[in-house]
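With one protein chain held back, the other chains of the complex are shown just where they sit.
Note that the chains are named A, B and C in the order they appear, and that numbering of residues resets to 1 at the start of each chain.
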Amino acid sequence: MHPPPGSGPGKGRIEALSDGVFAIAMTLLILDVKVPALEPGQEALLPQKVGELWPRFLGYVVSFLITGVFWVGQHVQLHYVRRSDRLFMWSNIAFLMLISFLPFSTALLGQYPLQPVALCVYGVNLTLAGLVLYGQLLYASGPGNLFEPGMDPRFFALGGQRILMGPAVYSAAILLAFFVPVVSLILYAVVPVLYILPGRVDRFWHHRPADRP
Amino acid sequence: MHPPPGSGPGKGRIEALSDGVFAIAMTLLILDVKVPALEPGQEALLPQKVGELWPRFLGYVVSFLITGVFWVGQHVQLHYVRRSDRLFMWSNIAFLMLISFLPFSTALLGQYPLQPVALCVYGVNLTLAGLVLYGQLLYASGPGNLFEPGMDPRFFALGGQRILMGPAVYSAAILLAFFVPVVSLILYAVVPVLYILPGRVDRFWHHRPADRP
Amino acid sequence: MHPPPGSGPGKGRIEALSDGVFAIAMTLLILDVKVPALEPGQEALLPQKVGELWPRFLGYVVSFLITGVFWVGQHVQLHYVRRSDRLFMWSNIAFLMLISFLPFSTALLGQYPLQPVALCVYGVNLTLAGLVLYGQLLYASGPGNLFEPGMDPRFFALGGQRILMGPAVYSAAILLAFFVPVVSLILYAVVPVLYILPGRVDRFWHHRPADRP
Partner (left out) sequence: MHPPPGSGPGKGRIEALSDGVFAIAMTLLILDVKVPALEPGQEALLPQKVGELWPRFLGYVVSFLITGVFWVGQHVQLHYVRRSDRLFMWSNIAFLMLISFLPFSTALLGQYPLQPVALCVYGVNLTLAGLVLYGQLLYASGPGNLFEPGMDPRFFALGGQRILMGPAVYSAAILLAFFVPVVSLILYAVVPVLYILPGRVDRFWHHRPADRP
């Protein structure tokens, strides 16, 4: 209960605030999927009307997955953080600000999927969130000295590469938005798949007991 | 504070994110129950207007209970999980995606309670959520090796049976939706009752101190 | 990390789910307070328009306090609970269902403050929530055997009396709603004040270190 001397406020509440913001950002989009309103006697049209909602359903799924990508990333990173400081807290608030902006930029893209400005806003939002997460990794593993002691430097290197994979693809997608919007759109859809696949960084946290000597 | 070597990120944040999504999914439906708007001088109509809201009240209660069924199920299952990996995290995000879809499918059913398409969407949503939960049990108790060591295999068997009880009834309800919609509707209403009743799996976690030797 | 044998799933997630539902129920009502919309050039009317919102502001404050009363009550009670079972989990889901219904019944009362049906719905909602909390106390301290061992029986007796204070006043308010609605309304406003004042039950948890021998 008594914090060790010299340690700052812990990370528990940063995690709790983050989980709250993620949970809200993830579920807000279902509010955009409205139950079709039909006049009495027209119920025969319901299957067609529900079918017409498919872009909304797709937008809901994609948005949920992309928010999930950031949740997993921040979760794994914070797991190895042992304490926080003011700069880390505020970088996390900036990160959450970008996360809770996702329902807007996803809705914009869902409504105008081939408009360059919608593709741009979406890409800039995702790129900034990725860069803030990367900046946190650099700060916490470097000057901030916030991670557990004795961590393998390859964890930071591989984790950083994995985080930057997103902004790299997003930057390409932003540029392509002005020339071939449909390619830009496809790039955005591919990124969550890349992140759901396991990566080399997982070796550092995905040990099964059988692996231990 | 230092995680044991070889253990991945814990389950604490999976639980926190889940509780956030469940809390929002549970409370979103009250937004569908609107206070009746009456012209000044017509207040005598208020009791009648409030009475006419009963299908909304009923939908609110049923939806809350069904979400509660999944919360209890995931809660008990996660309780015995000792660590997580990337696949488990993502299966949980898929599970939460289906949970936060419930306000939509419940609202659809509440508005069109005897339309086959509404009964289908609702049943498919519930069936998928049950199957993901069952898949998590299989993975965590098998290849993932995520549960506490030394757990009784009957816990997994009985827990799995209990989880599959829902999808079994829901599948029947989906088929019946096209022939006798009212029977389909009754089947959906029965399932929460089945789950609220204690089951044989409870023996493995519902021990009272007096039971101990 | 390994739960002691014989203990069921803990209370941590019951608390987390409850805090999520309470937080949402508490903040939903601010959505009812709308920024006044004025035509360009009519800004001089803004002070008057904001002033006219006072019943909304009052409803927001009262609703926040009443939800707070239940949060404090459940918080203190759960604090001494050491484990949970299926019945306790479900009684808690019923309790949360009544809590997240409060935004509706408060909004109904805010709009029709002197209509018997609004006063009734509000009173029944509060009474049921209080009775479920009381039932949990009886069950957990009796057949459920869920509390910490060695607790002072006076804690249960005084805590129970304090919980029942609400339903007692609410029942009177429900009856009076049909004869003198304004008295009923005043009774509702008085109850949060009663609960905010310290009670005799506090002696059992409000010990200052100086009190210890």
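Following the convention adopted for this analysis, contacts are C-beta pairs under 8 Å (C-beta built on N, C-alpha and C of every residue); 3 or more make two chains touch, one makes a residue touch a chain.
Small disclaimer: the values here were computed from a predicted structure and weren't measured.
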Query - Option touching the unshown chain, where A:Leu28, A:Val81 or A:Leu137 are the choices - result: A:Leu28
Report summary line: chain C residues touching the chain left out here are 15-16, 19-20, 22-24, 26-27, 30-31, 33, 35, 38, 43, 46-47, 50, 60-61, 64-65, 68, 71-72, 75-76, 78-80, 82, 148, 196, 198, 202, 205-212
Report summary line: Where chain A meets the left-out chain, the residues are 1-3, 5-10, 12-13, 16-17, 19-21, 23-25, 28, 85-87, 89-90, 93, 96-97, 100-101, 103-104, 107-108, 111-112, 115-118, 121, 145, 149
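To be clear about the criterion, only the chains that are shown with their structure count from here on.
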Query - Turn needed to bring chain A onto chain C - CA fit, degrees, nearest 5 - result: 180
Query - Proportion of interface numbers common to chain B and chain C (over half same, under half different) - result: different
Report summary line: Here the gap between chain B and chain C, centre to centre from mean Cα coordinates and rounded to Å, is 25
Report task. Round to the nearest whole Å and give the separation of the Cα centres of chain A and chain C. Result -> 35
Report summary line: Each of the following residues of chain B touches two or more other chains, namely 16, 19-20, 23-24
